[in-house]
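Just dropping this structure here.
The complex is shown incomplete by one protein chain, all other protein chains being positioned as in the whole.
Residue numbering begins at 1 within each chain, and the chains themselves are lettered A and B in the order written.
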Amino acid sequence: MSEPLVTLSGVTKTYAGITALSEVGFSIAAGEAVCLAGENGSGKSTLNKILAGVERPDRGTIAFSGQVQGPLSPRASTEAGIKVIFQDFSLFPNLTVAENIAFSAELGEGVRLVRRAKMRDLARATLDRIGVDIPLDAAGETLSVAHKQLVAIARALATEARLIIMDEPTTALTEREVRGLLTIIRRLKADGVAVLFVSHKLAEVLEVCEQVVVLRNGQKVAEGPAQDFDAASLTRHMTGRDVAAEPPAPLRADAPVLLQVQGLSKAGAFDQVDFTLRAGEVLGISGLLGSGRTALAKALFGLVAPETGTITLDGRQVTRGDPVAAAAAGIGYVPEDRLTEGLFLTQSIVQNIAIGRLDSHARAGGVLNLTGLLAEARDWLARLKVKAPNPDAPVRSLSGGNQQRVVLARWMARSPRVLVLNGPSVGVDVGSKAEIHGIIAELAAHGLGVIVISDDLPELLSTCHRILVMKGGRMVEDIAGGSLNETELAHRLAS
Amino acid sequence: MKIDWTRNETLVALVILAFCLLAALSDPSFLSIATLTDLLRGGIVLGIFAVAAMLVLISGGIDVSFTAIAAFTMYVTAMTLNALMPWMPWWAALGFGMAVGAGLGAINGLLIAGFGLPTLIVTLGTLSIFRGFMLTFIGQKQITTLPPSMREFGRMMLIRGENADGSFYNLHGAFVVTVLVVVLTWFLLQRTMLGRQIYAIGGSVESARRIGINVRGVQFFIYVYVGVLAGLAGVIHASMARVANPFDLVGLELSVIAAVVLGGARLAGGHGTLTGTILGVALIVLVRNSLIVLGIPATWQSVTIGLLILLGTGLPAWQAKRAAARAA
Partner (left out) sequence: MTQSPVQRLVSSPEGRLAVIAVAVFVLMAALSPDRFLSLQNLTSMAFQFPEFAILALAMTLTMLTGGIDLSVVGVANLSAIVAALIMTRLTGSSDGTVVFLVALCAALAVGMAAGLFNGLLVAKLGLPAILATLGSGLIFTGFAIALTGGSAVMGLPAAAAWIGNSTILGIPTPLILFALLAVGLSLVLTRTAFGVKVRMFGANPLAARFAAVNIDAMLIKVYVASGGLAAMAGMVVMSRANSAKADYGSSYLLLAVLIAILGGVNPYGGYGKIIGVVLAVLSMQFLSSGLNMVGVSNFARELIWGSLLIFVMIVNTWRPAGRRN
């Protein structure tokens, strides 16, 4: 029996007193898909960086085909055939698809002149290998997220790849795109390429991998064939406790209509969208690629300007296409990407919360009532149980789940009537996810209307009273929550 | 031929055509060899500067010190050759200029690539340092007697001719240098991996590092290359003007960058073509030299250039904004 492709043994890494990894060891065989599962902070990214040669372990060994390696560098790691695909794909927006795929390979060969034909051939060959057709001359920035990922995978294959590490590859993809990715992973495996799939989206983990390794707090807590695990046991290992998905408390029959959307249309995004939202209701909106659900969510908050249609809140029309007007009318929006869209990373935690309330605390001449403003922000920190020992520290010092709570606090401080949450628990660990769902239920209990845009089927089922399905820009289904299970919901979405 | 209306190059080319049309209507003698050689002359030094500025913009930076490098180089070259090597032939002056420019560019390169300091600020600082150093320690007086090499170069004409009315026109030999610079830079950017790496760095510095591009090495190279071009431009300027005035050239930087941006290069980096840059320079030169023909007094020159810059960059910006709003 030949040696496994990569074997880690006793890998330990500490950063400034914090143990990121402790005595972690497992192996990956050629053509095998291994899933590395764990919450944020479990040590997954550190392990990736060590395998990629970007970081060195303090203790422990890494062996390739049985040969223990000296200290790894990014170059040594790449030459050994280890390719890491980071979450942002590391593409060049201004270069063509062909150049993006072949650049690294050409660099590696040390050529000085551009070999245009060779690059195109190489690009075409790798795209064929994964069974994908993307125009070679398209500029990187014009590609969809799914296509960018495919180009990133093609690039990894352009030079000899024996292990491809994918860091949270499905975060930005829809259901159908995920299916496509899993097919590609199967092809890679058949080709003898090993895959390390780092994720905390549980369903995919089990479907595509032979082996599962679970990290928690830097230690390996479980390892074994994928068929030995299911969603519940994985969650238990990752969080250390059971997290059950329960449907939400039923809505009061006499709840008044809060938000009415009629005939909302925007060319190329969505068409004739109608729905109502009642006070205390949690409405889910989901759909596949091109369904228009994100554009719709943004349109509700004015980030996108619809051409026709009306949005009425409490009987009053909300001006379209203007976030300031939407916020003033009582609509709030928690964005998908909190790091770039939601937070001011260098500013303090309280400032991040208080930014929505500046005008409310302004006295004559625009002068702020600073004490009132900051006290209110600190109050919200406590109410949402944000773990922040120093509220004046920059918000980037918080964990992902706490950061999401800061964004929530900002909007809740404005006492909105409707809160739109776009992917509320994307990139958030399982434990925090449950707590955020608790906050959603609380908001609804206080009479707010909540709209949840999500791809995460368990999330939709456990938080929403109704789920609207969008397809091709139109609203095609209105499903009562609790009437379906996950498999059925997936079918309805895909059909 | 498919015309892409959304590209800057197309718009600028159209404005140039319209301008020439209007000028020709105002004054039929506008369309003559004399006008053409005048315009080409105006573009010689500006063209070299613009190519240099474009290179830096593509890599994602901004350099405002190149005019100071040019002034420093031309003054030092004139002084040194006069004092130490008056026997050198014309090409030695150019070579010397390129060497001095390279040295100054290397200082920029060291600060930007070596220390990782932001490009705009560093080059603002080195602009002051180079200029200040020259005026304090090297000299403030114009050098009216240039070394023989520079004088010889200043007399080299590509084309000479006489107009119908007895006046003369000519095109200086330095035009060849500008053409060579453009061709060489085109080759660098489109046909060498180094050039593609420059675009890559401008597109995403982080991705460039991850695939193993030696970002610091490439950046150092860029600033040295820019220094060489600036030095060259400085020596050419002095040779053509028959005098080395240390107060010349500085002040043009922003207009050069504006010309390059007009031609399609983006301040954010990653984009820029030689065609566009040439067109941008052509437009600026056209406006500077030919407003009179359209009946606009010289005192309104600044306003015209300012308006052109605003229109030329404002239209694409507004289009981009509308496209972004439509895209959702």
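Everything that follows uses one rule, which is that a residue touches a chain if its C-beta (ideal position, glycine included) is under 8 Å from a C-beta of that chain, and two chains touch if they have at least 3 such contacts.
All values reported here derive from a predicted model rather than from experimental measurement.
Chemist: From the list A:V34, A:A194, A:A326 or A:L381, pick the residue that touches the absent chain.
Modeler: Once the missing chain is taken into account, the touching residue is A:A326.
Chemist: Which residue from A:G110, A:P250, A:G315 or A:G366 sits in contact with the chain not drawn here?
Modeler: Going through A:G110, A:P250, A:G315 or A:G366 one by one, A:G366 is the residue touching the chain not shown.
Chemist: Hey, which of A:V68, A:V111 or A:L358 is the one touching the hidden chain?
Modeler: Here the residue in touch with the unshown chain is A:L358.
Chemist: If you put the missing chain back, which residues of chain B would it touch?
Modeler: 111, 115-118, 120-122, 124-129, 131-133, 135-136, 140, 251, 254, 257-258, 261, 267, 299-310, 313-314, 317-318, 320-321
Chemist: Need a quick check: the contact residues on chain A for the chain that isn't drawn.
Modeler: 301, 303, 323-324, 326-328, 333, 335, 340-347, 351, 354-356, 358-359, 361-362, 365-368, 370, 410
Here is the rule we go by: only the chains that are shown with their structure count from here on.
Chemist: Please tell me the distance, in whole Å, between the geometric centres of chain A and chain B computed from their C-alpha atoms.
Modeler: 45
Chemist: Inside the complex, what are the residues of chain B that reach chain A?
Modeler: The contact residues of chain B facing chain A are 190-197, 199-200, 202-204, 206-208, 210-213, 270-271, 325-328.
Chemist: Touching chain B in the complex: which residues of chain A?
Modeler: Within the complex, chain A contacts chain B at residues 74-75, 78, 86, 88, 90-95, 99, 103-104, 106-108, 111-114, 140, 266-269, 295, 298-299, 304-305, 321.
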